[in-house]
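Shown here: the complex without one of its protein chains, the others still in place.
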Amino acid sequence: MSKKDLGLLILILVVGVVVAAINPRFLLPINLANTSNLIGLFGILSIGQAFVIITGGIELSVGSLVALFGVLFIDLIATRGMAWPVALPLIIVLGGVVGLVHGWLIAKLKLQPFVVTLCGLLIYRGVARFYTKDGTAGFAFGQNFPSLEFLTAGRFHGVPNSFIALIVIAAVMWIVLHRSVFGRYLYAIGKNEEAAKYSGIHTDRIVIAAYVICGVLTALSAIYFAMYTRSISPASHGQFYELYAIAAAVLGGFSLRGGEGSLVGAVLGTVLLQELQNLVNLLGIPSSLNFAVMGGVILLGVMIDQQWSAFRAQRLVAEAARQSQ
Amino acid sequence: MSKKDLGLLILILVVGVVVAAINPRFLLPINLANTSNLIGLFGILSIGQAFVIITGGIELSVGSLVALFGVLFIDLIATRGMAWPVALPLIIVLGGVVGLVHGWLIAKLKLQPFVVTLCGLLIYRGVARFYTKDGTAGFAFGQNFPSLEFLTAGRFHGVPNSFIALIVIAAVMWIVLHRSVFGRYLYAIGKNEEAAKYSGIHTDRIVIAAYVICGVLTALSAIYFAMYTRSISPASHGQFYELYAIAAAVLGGFSLRGGEGSLVGAVLGTVLLQELQNLVNLLGIPSSLNFAVMGGVILLGVMIDQQWSAFRAQRLVAEAARQSQ
Amino acid sequence: MLKASDPSGLTARPHFLALDGIRKTYPGVIALADFSMRVAPGEVIGLVGENGAGKSTLMKILGGITAPDQGAITVDGVPHDRLTVGSSMRAGIAFVHQELNLFDNLDVAANVFLGREPLRGGPLRLVDRAALRAACEPYLKQVGANFSADAPVASLSLAQQQMVEIAKALSMQARLVILDEPTSSLPVAETDRLLSVIAALKAQGISVIFISHRLHEIERAADRVLAMRDGALVGALDRDEIGHDAMVKLMIGRALKAREALAPAREPGAVALSARGVSTPAYPGCRVDLDLCKGEILGLAGLVGSGRTELARVLFGIDRRLGGSVALDGKPLALSAANDAVANGIFLVPEDRKATGILLDLPIAQNISLPDLPRHARRYLVSPRSEAETAEAQKKNLAIKAPSVATLTGTLSGGNQQKVVLAKWLAMKPKVMILDEPTRGIDIGAKAEIYALMRGLADAGVAVLMISSDMEEVIGVSDRIAVMHEGSISGYLDRDDFSQENVLLLAIGKPAGKESAGAAVPVA
Partner (left out) sequence: TMASAQDKPTLAFVVNGASDFWKAAEAGVKKAQGELPDFNMELKYPEQASVAIQQRLMDDLVTAGVKAIMVSAVDPKTSTEGLNKIASETALFTTDSDAPQTNRVAYIGSSNVDAGKQAAEIAKKAMPDGGKCMGFVGLLGADNAKERIQGMKDGLAGSKIELVDVRGDDIDQTRAKANVEDALVANPDITCMVGFYSYNTPRIYEALRDSGKLGSITVVGFDDDPITLGGVKEGNIAGTVVQQPFEWAYQGMKLMAAYVKGDKSGIPESKLIIVPTKIIGKDDVDAYAANLKAMAGN
């Protein structure tokens, strides 16, 4: 675990202790389970986003995709009667295809990631809304899918399965990002794509793969979100989720310039954000301030991190100066 | 006017001709005036955004600022009875101060622009909502400010004054960006900040100045927006306007990597976006598709532009090869 | 120009690489015109030519980075229309680029083996980190690196980074190694090591194409020299014909005047820039005292990482000094940012021109006017005419090879880019000129011009500080030499004491011997 991740972890613990001191109900198992469920949902999104950010890209269409895939999934299994073990992989594949298209536009046609995915943000939301004619997609009363519900919204010994899914995904993705050749290429491309190309790396394929991973994880998390809310109004569902995902990754040390960041950081970033949301509700802070608290803490965190590194560098230099005298 | 701007202009005209052919009412003076009013409002935002983008930065808090400044302005003049000639410059100065803070955090503390302004997006929206306790800021019935209303929402010989304001601002800013020393520095910093610093440029000050300009123009446009809607629910007012502004700048040829773009392009980009919104209403396209149409056209525009430049570059090279034989 | 012995090697001889009729044009420039060459196994080809002659373009074609308009490439008997980066590597070609291409977020070993990592974990394709490290060490040893395989590249100096690049090329087990100006920022000892590495490659039957503007290196390493001018082969020299003057004649089409004898040591003027107890972030514990006089060229020599660049950055205000004071003409300077220095007439030509020297995406004229824009402006509005005039004058003055001053600087050859960096400062009124490796990548003709320019500046009363790792240059150009060792100045040499040995002794922290003055000492 890097110094940066450790700092974040400490911040999370400190905030947790303070909140628990003010309102001990924070530590109730039910609250921890609720929060870790949301951590699971948003964490999967953040990991997907992290893979794109590491290449120096960005994926802004995440929120709209959560709406579109959610609508499609619920429509398929609730209205069209498709069996969920068919619908689920279908949606995941669709996520991969969307990622493929984004990656292709970015890597092959050399369009800017911000532009491609901004258009995605607009288009997918429009499509989702058009698909339901601005109505809501949801389950009819009494429509139940016990095994699917257990897998997505259920708990295992009190631990939400979505959280377990996050842990598994994070572990796998940690190996991919930090131990595999693919991961190493991602870092290289993020730092200097041109030079990576000169090293004989198929940069296009790697970049496309990053977007595919993001698409797949987004689709997966869209299904989790759908099964959590069980109802999706496509006009608002998932709005700003891309910002949550990006904020989590950035809090976790990812640089939007690419080539920097650790997977543990992205997960911890999500934990902090969800802890903050929980805190606002638990401490009775006006919900209008929810956003402000989140923004304030991110800014503070990033500033402290920045100042802390600067301070450490200075101290190191001063140390060296003292020793050599 | 650059080739790129010309291409955009042609696209705007082609879309206009098609729409006019389907629904001739598109060309009614009243419709043109309505649309140009909105072009004025959004155009001012886009110009501000362009100054930040040219440095390789981004300003995501624009939408939230439009809400916050709008709420403050209306509250000051409608509820607190401040004279508008006092309130207006006050808000503009506030815009400058916000820009100063952002610029300072980015240039001096070396925080990432995306992060700083993302936090701004969250914080300002929260503050705006807290300020009105999630209520709406608006004028009482019959509360009128004739001269302010004429300046902001009025028309001069049928031309909306907001559009005239945009033209004046665009002209001044064109000179600043394309002819002045400051503008040249902006491009240099956008292309390579390090090298600009090594040329003895006060890069920090220039970057801060870009954010101040953006803040001031955002505040100005927030006042225009406030006087247009005359009522502001801070939870939703201005949401996504930063995306409109960024999209307009990008359509107009600005690169988010910095150092590229023309002011005329940013204005034309705004024109195209507003034309598209107008088209959706005039052609009776379901409102749910509004976003999708916008996204689709931006993507198409950027793709054509990209392919076209690639094609031209190829032809130039082939030309050179042929000639030299 | 072809001689009976056919030094250009075009007649049948077993060869590894054959190029025939290679042609490459850019808008307004013919970079390569019907270029043909052969490279035999185990042969070291020295490729020389003025800046912009097309050397790098040719190598980029071999490396698969650019495609030729025309021509045939045959590698090991296999013909290719064009090479891609992948096919070039697979064909056994390794490439050290003129511009560095390292990843500073990865460590040294990861950089050396990027794209060729030893794997474990089967289909998981995990990086075998231990094997990677182990595989890297021998190559680092071979290039004489003083850093370890897991050092982050971000912590290395430019010269050290160049060593990583060379280690990378060596590790590829290639059959042809292309070295495009690998020594441009390497000091003497490391350069020597590189030359012996080249000899070792040759002994293993590996071919080498070696590009350098330091002709004595070519002299020592090459079996055959090919000279290029304006994209064409203008001549070739066999091993026994290789000599400094012969190469120069081929390159520039005429003999260069014999290196002018040093002007008699002049009385230096008053002290212009004086540093007292200055310590830099790289060596926070060391204090540097330095006096730089008007009208002198003070050469600053030292080994890799001795802190010269750091000192220059501090004197130019890019880095904050940790202690001490700097005064110009007796007046103390704050130097909190580069603009302080520029405003006071202290200019820096940095060593890394791609990152800090110029803006590659700007036209030449805008690069030249950038530090002095207000002078080219009326009421804050830039006058493109005044700008173009100045740029034209500088283009002529420095013989910058470019279609026009509106050309994008990034499309110029390395040497011409360097001239643009110089031009922007020469267009202003320097009081103190700091040049960090000013002739890095500059051809021999242009070098002479730059030396003349420096001398001209000095004669005009400018104080010139020249940081250089090129021993010949330091000794040949300076009025006085200061040598740095691990962050402090280990000694000064006056004209009478100039010798390679003395510089080297000081550079490794030993006192210079007065007696050996003038003696030609073989480099260690």
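The chains carry the letters A, B and C, assigned in the order they are written, with residues numbered from 1 in each.
One rule holds for everything that comes next: a contact is a pair of C-beta atoms (placed from the backbone, for glycine too) under 8 Å apart; a residue touches a chain by one contact, two chains touch by 3 or more.
None of the values given here were measured: they were computed from a predicted structure.
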Visible chains in contact with the missing one: A, B
Option from A:69, A:211 or A:228 whose C-beta touches the chain left out: A:228
Listed residues B:100, B:282 or B:303, member touching the removed chain: B:282
Where the missing chain touches chain B, by residue: 23, 25-26, 28, 30-31, 34, 38, 41, 129, 134-136, 138-142, 153, 225, 228-237, 239-240, 277-278, 281-282, 284, 287-288
Chain A, residues in touch with the chain not shown (by the definition above): 22-23, 25-26, 28, 30-31, 34, 38, 129, 132-139, 141, 225, 228-237, 239-240, 277-278, 281-284, 286-288, 290-291
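The rule is short, and it goes like this: only the chains that are shown with their structure count from here on.
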Multi-chain contact sites of chain C, meaning residues that touch two or more partners: none
Residues of chain A whose C-beta touches two or more other chains: none
Chain C partner contacts - residues on chain A that touch it in the complex: 175, 179-182, 184-185, 187-188, 190-192, 194-202, 259-260, 317-318, 320-325
Residues on chain A engaged by chain B in the complex (per definition of touch): 105, 109-112, 114-116, 118-123, 125-127, 129-130, 133-134, 235, 243, 246-247, 250, 255-257, 286, 288-296, 298-299, 302-303, 306-307
Chain C - residues contacting chain A, complex: 63, 65, 85-86, 89, 95, 97, 101-106, 110, 114-117, 119, 121, 124-127, 279, 281, 284-286, 322-323
